[in-house]
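A protein chain is absent from this complex, but the other protein chains hold their places.
Per-chain numbering from 1; labels A, B, C, D, E, F and G assigned in written order.
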Amino acid sequence: MTDQPDIMANDGGVGDGPAGVDTRHGIELDLGRGARRGYPEAVYCEGKTPDQVGRIAGLVAEAAIGSTHPGTTLFTRAGAEHRSAVLAALPDAFVDERARLLAWPPVPPEPTGGLVVVAAAGTSDQAVALEAAHTARFLGRTVESVDDIGIAGVHRTLARVNLLRSAAAIVVVAGMDGALPGLVAGLVPAPVIAVPTSVGYGAAFEGIAALLTMLNACAPGVAVVNIDNGYGAGHMAAQIARHAPPMS
Amino acid sequence: MTDQPDIMANDGGVGDGPAGVDTRHGIELDLGRGARRGYPEAVYCEGKTPDQVGRIAGLVAEAAIGSTHPGTTLFTRAGAEHRSAVLAALPDAFVDERARLLAWPPVPPEPTGGLVVVAAAGTSDQAVALEAAHTARFLGRTVESVDDIGIAGVHRTLARVNLLRSAAAIVVVAGMDGALPGLVAGLVPAPVIAVPTSVGYGAAFEGIAALLTMLNACAPGVAVVNIDNGYGAGHMAAQIARHAPPMS
Amino acid sequence: MTDQPDIMANDGGVGDGPAGVDTRHGIELDLGRGARRGYPEAVYCEGKTPDQVGRIAGLVAEAAIGSTHPGTTLFTRAGAEHRSAVLAALPDAFVDERARLLAWPPVPPEPTGGLVVVAAAGTSDQAVALEAAHTARFLGRTVESVDDIGIAGVHRTLARVNLLRSAAAIVVVAGMDGALPGLVAGLVPAPVIAVPTSVGYGAAFEGIAALLTMLNACAPGVAVVNIDNGYGAGHMAAQIARHAPPMS
Amino acid sequence: MTDQPDIMANDGGVGDGPAGVDTRHGIELDLGRGARRGYPEAVYCEGKTPDQVGRIAGLVAEAAIGSTHPGTTLFTRAGAEHRSAVLAALPDAFVDERARLLAWPPVPPEPTGGLVVVAAAGTSDQAVALEAAHTARFLGRTVESVDDIGIAGVHRTLARVNLLRSAAAIVVVAGMDGALPGLVAGLVPAPVIAVPTSVGYGAAFEGIAALLTMLNACAPGVAVVNIDNGYGAGHMAAQIARHAPPMS
Amino acid sequence: MTDQPDIMANDGGVGDGPAGVDTRHGIELDLGRGARRGYPEAVYCEGKTPDQVGRIAGLVAEAAIGSTHPGTTLFTRAGAEHRSAVLAALPDAFVDERARLLAWPPVPPEPTGGLVVVAAAGTSDQAVALEAAHTARFLGRTVESVDDIGIAGVHRTLARVNLLRSAAAIVVVAGMDGALPGLVAGLVPAPVIAVPTSVGYGAAFEGIAALLTMLNACAPGVAVVNIDNGYGAGHMAAQIARHAPPMS
Amino acid sequence: MTDQPDIMANDGGVGDGPAGVDTRHGIELDLGRGARRGYPEAVYCEGKTPDQVGRIAGLVAEAAIGSTHPGTTLFTRAGAEHRSAVLAALPDAFVDERARLLAWPPVPPEPTGGLVVVAAAGTSDQAVALEAAHTARFLGRTVESVDDIGIAGVHRTLARVNLLRSAAAIVVVAGMDGALPGLVAGLVPAPVIAVPTSVGYGAAFEGIAALLTMLNACAPGVAVVNIDNGYGAGHMAAQIARHAPPMS
Amino acid sequence: MTDQPDIMANDGGVGDGPAGVDTRHGIELDLGRGARRGYPEAVYCEGKTPDQVGRIAGLVAEAAIGSTHPGTTLFTRAGAEHRSAVLAALPDAFVDERARLLAWPPVPPEPTGGLVVVAAAGTSDQAVALEAAHTARFLGRTVESVDDIGIAGVHRTLARVNLLRSAAAIVVVAGMDGALPGLVAGLVPAPVIAVPTSVGYGAAFEGIAALLTMLNACAPGVAVVNIDNGYGAGHMAAQIARHAPPMS
Partner (left out) sequence: MTDQPDIMANDGGVGDGPAGVDTRHGIELDLGRGARRGYPEAVYCEGKTPDQVGRIAGLVAEAAIGSTHPGTTLFTRAGAEHRSAVLAALPDAFVDERARLLAWPPVPPEPTGGLVVVAAAGTSDQAVALEAAHTARFLGRTVESVDDIGIAGVHRTLARVNLLRSAAAIVVVAGMDGALPGLVAGLVPAPVIAVPTSVGYGAAFEGIAALLTMLNACAPGVAVVNIDNGYGAGHMAAQIARHAPPMS
């Protein structure tokens, strides 16, 4: 006998929407997602009006009433107006303007699993690297950040080898030629999540050059997320490091 | 004090090349790689002459003499002539013609870590899925394969949810619209390694359409490897599942 | 004998232009189009000056004098200045700022034909979905809208299956990975008009990723219109549902 | 209360697979699809081995035993070896080599619904046009074909206006500049399904030029399927014409 | 004996630069160009500072002193600041803001050669069409303009056939699907210069779709200039019509 | 009063097709085209079966019976089998295998109009240049050919300046960097038709590099046809030179 | 014995970072680079905040204390705010606003090696050409600049041949068709570094057309840097001319 889909059963019903979907206020919050996937949903702010984001933040506040350990909610790609709207509903939220990210409750859960290292090739890649690092932290991992270890000065990367080798998952953020993830992957046992950034000019084509470099990395152990997608990389790294021992 | 690069120290010297590099026969085998990264090197046959591949196989055989547990060597993208050349040196090698892969020694190591599930969207994606599955197996994981669960008949995917949810890492192989990884990632806690295939026609553009779809997957927890890169996906999945419990 | 082209005969002559073409004011209104095609022309405002749009609105008002049932005229892609110019000539026009659309007369005709369902994958796709829905309504169809049923939470789509199956034509609007139309088409008997949106970032390439996904949808019964072309999708859906029974 | 998904209930169980999925012989036939969508599944042969296609044909033959009106099965993109494999299991299947299509049972169902017109811009577009025409016929529509009415000699198109205006759905197949669908859509009330073909050279880019032209058609009422996808266009046209009167 | 290059001999020496090149003010004016090619140079303003453009205009004024018939100088792609700078030096220059063009002396030469017709597909293409028309006029041709004859209403094009057939050269300006030049070329004996415009959205890709359509036009007699290059098209048309009789 | 379309009136009726269209044998020959456009139709052989091409040649032979001056018919892109099929029906046809072109009657008409010069940048561009030269000759122009004058040795171009300056129309054929047309246009009064060829490798991208170079030529007086489209360039040049004096 | 890597030994230790890396202030200055490569590092300002750039300038000032001949530091792609931040720390720095470049100390070193010629095709390419020229000067070369020698007036290039032939390295900067480097390389013995610029419109595609032209230049002796990368070209030219005699 084949296994049975339990997707419907897993989601607790809320309101008059389908199981696990709260349709109040015209916005669908996927509150069943934590149960289904083990990680909370993030609110992608770009393309939403500040008003919509504010209403979502209100729903989050409301849902947490009476809960002693509400799950973390992340707000990503938040501009200044989105930020204000979230803070109106969740005044004590954690904020990092440079990473355009907010998190609530403001303190990450006690870390479990293996170490996540987030490495940025250059100064201009730091905003995306921060988004990745915060995401992994708020999903429950210990995170170490390394900056400015681009391939043009390879001794800088080599100087970090011991740290890189102790990671359970590594996020490498790089624009321009995007060569760093392949270099790192050749030095370590952990899987590398590569994040191309739109940093560069001319034939960098807003991150396409870095994206292609990463997809063609000669060393195995590299997989790629969308350009500038620090959130996705941090999420993936947190998932990967979940079962690893604290120090590899 | 900063940590010290140990890259040079880790590699045992062989012959007159740099540490850990065997330059005999004009070919550089990276025999130190298992120590440095924890995974054996694979020989990518495409673009090498059968003669070159045969000489590499000979070096592998030679290096294993006296060893009771030689590490696995994979030969990927092996055409018919490459296959013959490998088998001449390693006659008992494992062969899967459809996956264009050979492995030696022919028996995978005793599996450790979590379960790897390899899912193929359609019949035409199976060769790439097989390459991924064999790679993960020979790198020491338990692997389950699932076929033909493309998004056009979503009930087929839903019928596999329990198996997918028990995986520590999932490889999803899909051509044409490449939509399956995003669907799967929305249903499971494990990270998904997405492999676009060059299956399709017209605006599939030899896998570009699937690649873009996967990079833009709405669900977090998806990272992408190169088009048709089953080996890379299987390697990455084996790395991810390494520390997971046998059944999540 | 072959059939004879009646294109010329169908168009009633107006003014001194060619048959059916009103060249007064230096603008050509295709007033014969309703007769020729059965649907009124829409005024695409982008690229026209507000003054030009205002003069067209004036011609529409003028042409309607003495008519008890003037055909609907749609003004699409109307910015704030275009809106003002139209309202100066047609003060009671229907306006939806978010959809950037105006319609006059402001009340849609009595609906005929089958049901058109307009589904949006995410919150950011709603403006385009609204343009499609209004267009279908003003061309004479009953329209139902569904929001936020993206593939990342497939249970949300499944919860709407009965509604989707009752449609005579379905418009599915999606950005990012653009996977929703293929999922929907696999569940329903009606044809699906897919609208890629420019929502997304990085490798979404302003809608190209979604466009390619939709063109490669594995399920038959999907056809695609231009990126962000809600008007075109709504028009096509209205044409498709024209002869269908009120409820399929 | 929201509507309930009936997707699971619709599919009758067969064998030990999920409901409606026959997993015998290692191939999943979606036999529940006719019930779910109203149209039979087509077997896309490209990328399948002749042996796989032959086994599918055998399953089709087997499933039809005892049925007086077995549903039509289409085999598309069938090369010479696929063709032999199908005919071995279904010797009386309908075959059109040029369209690379087989159908069984060999006689289309009695036509219902409105007229489908399939127009090809040039001689080289005829193979794709044939695939579209056969598909629509075997899905139960009356089909008329028109050839060689490209835009370079517009009088040829105009000479067909009466036929085009009587259609409930029109498939227009064109390579090179792909301008014909926009011209036709401006002349008729029916929706136009545009099929770009890979016919052309140089900057035709294997159908991309035609694809872009069609997506940018100025006349509303055009939607596009993948390059060379005659099957998809014929399927969509059959769906559109389903509820139309025999002659519009 | 082979023919001898006379390029050097043709250019009269001015100042201390190479023959025919005036290097005063740090700007090189190619005053020998009229003699060498038969047409005056145009000053492309985009990318030049208003100050540079003003100094060029001053040199033009200076060079004309004492000349009874100074050749025409065109200033193209002139923004508001460029316009002011030109008018400061050449106060009676001809100005068309919409076409972003100035000309001096302000009156075109007495027309010679055949008729140039400039046709625009839509209202949004008129600025580019005006640039083409003014260029041809100031290079000495009679010009007739036709607007709004896009392919979506083919009767509008057919109504202009007699005028189009009387032209010695036709410029056709079109954005979106760019199909008009191929339609026109199929109806007339004169060569058609096609100008794609960046008008459109989504898959129009800033004029690429129209450019490809025009390069793939099925009718011979179409050649293409750069996107939005009205000046180049008008120049080419003036060259083509140079030797033609006043009315073909 | 507006001018009247005479398109229908111009075409003499033949058989039972629309006016001017001979539908015998299932192939539409546009025999009215010479009258409508002033130039005969060419038969593009690629994508047609040899049998279809042979039947067209037969119709051409048949139509010429009794005519003392039958118009020229060109067969372009003719492979070996197409060539045999044409020669079976028109045994005395002119043949140039390298240009893949046939013409019948085999002698070009007495030349009229101005000189057409066809210049090829390199040896590998000669096949396309020949197609252009033959086309212009058979359409009634005097043609001179110049080879191997690429920009890498500019003295070779300068040595041909007098010839180039005597032309009424110049076709310049170039692959790789495609820079020659811009160089030539800067030296001559005649319009230049630029033909990119697919000659080159790597970043030549099958002619795209040359195409882009030509579209961006700095000198005005360059217009571009499709990659490798020698026929289109020769046709356009013949049209341009039609009214010019024998020697400019 | 193989040669030994001296990379680590070459770098003098500073602070507590790895050898040659100053990690004070959270910014890594690669002060060992001059010793390792022979050329100072440049500070790429784009993507850095003015504050970060200012702190780097401060570190440069600090490091120079007590040094009689501090090495040159270049600040490239400096906007107005970056400029102010640098000048606050290094008030006597050399500034060229148009080239967006600063240098300190403000006087270039005494020139050595061969002549570098920097040629710009058009007025709009001068900013990039200036960046190249300043870079080569501050890296110790004699530089001559040539402007406005685009291919459309080839006599302008020929008039500069003697200067071009005396160079040890030539930088050629060109937008639009990018044809100049190939022309120059055919005339001189020195290697040509080609810099495509984003100057142009339409099918210039922000420098892609020029980039492709340059990569496909028919003359050998051309190598290409990124679009608008004047710094890279000037650096490369300085390296090439390093060992050449003062006048070739």
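By our rule, a residue touches a chain if its C-beta (ideal position, glycine included) is under 8 Å from a C-beta of that chain, and two chains touch if they have at least 3 such contacts.
As the structure is a computational prediction, the values presented were derived from the model and not from experiment.
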- Missing-chain contact among G:43, G:103, G:187 or G:210 belongs to G:187
- Message: What does the interface between chain B and the hidden chain look like in terms of residue numbers?
- Response: 7-8, 11, 17-21, 26-28, 30, 33, 46-48, 52, 196, 198, 206-208, 211, 226-229
- May I ask you to list the residues on chain F that touch the chain which is not drawn? 122-124, 147-148, 153-156, 158-159, 199, 201-204
- Mind pulling the chain G residues that touch the left-out chain? 2-7, 36-39, 42, 114, 158-163, 168, 186-191, 193, 211, 215-216, 220-227, 231-233, 235-236, 239-240, 242-245, 248
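Definition applied: only the chains that are shown with their structure count from here on.
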- Message: If I compare contact pairs by residue number, which of D-E, B-D or E-F overlaps with A-B on over half of them?
- Response: E-F
- Averaged-CA centre spacing for the pair chain G and chain B, given as whole angstrom: 43
- Determine the centre-to-centre distance between chain A and chain E, using the mean Cα coordinates as centres, and give it in whole Å. 53
- Query: Taking each chain's centre as the mean position of its Cα atoms, how many Å separate chain A from chain C?
  - Reply: 37
- At least two other chains touched by the same residue of chain B: list those residues. 2, 122, 153-154, 158-159, 186-187, 202-204, 215-216
